[in-house]
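A single protein chain has been omitted from the complex, and every remaining protein chain is retained in its original position.
Then we have chain A:
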């Protein structure tokens, strides 16, 4: 799905490509900082203490989520400044790209980078002859990881739209909702290997985020009906 989104909606416009890459970079920097904090915390603590390590991992994940959202906010600020610049440069006083489109592209950027990080090392290891399971893990590890990555990419896209919309119109509860949703999804992964505990809530949240983002971007139920019936 991410490939489809990229091909049909982003690849044509160089400005969107730039925003995509910059968004991916912002996500990468946030991951780097959060992993640095986690690494220092782990090194400074006792490696034999299991509950402490688990606790540190949970703390690391939550901290990373918050840092990602902070970077999303910083990116919003940067794009706002960029719009003013684009308006100044344009002929007719209109920016060639709207803030909603930027929001969407930024969300896709975040999602792509997060997806790449989640899947690339799995794909590399899946090239060998073995599959997961000798220590008792589920055989469906690769499949469920792939589905989880897909849902995260979609979620990042919709969160981008919602987040920027909330910042634009000063609706702090939208921003808070995005953060809470992100925390929930990341926290649900601790249910793994009980995959139903992480995949099902994530897909439900994705459906609701999709609906909300659609409504926020100017869609409505009638439009949807017209779209489906026209087909």
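Simple rule for what comes next: a residue touches a chain if its C-beta (ideal position, glycine included) is under 8 Å from a C-beta of that chain, and two chains touch if they have at least 3 such contacts; residues count from 1.
Heads up, the rule we're going with is that contacts and distances are computed from a predicted model.
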item: Protein name as given in UniProt for the chain not displayed, "Nicastrin", "ER membrane protein complex subunit 1", "thioredoxin-disulfide reductase (NADPH)" or "alanine transaminase"; value: "Nicastrin"
item: Residues of chain A in contact with the chain not shown; value: 1, 3-5, 7-9, 94-101, 121-122, 124-125, 128-135, 137, 139, 141-143, 146, 150, 214, 217-220, 223-224, 226-227, 230-231
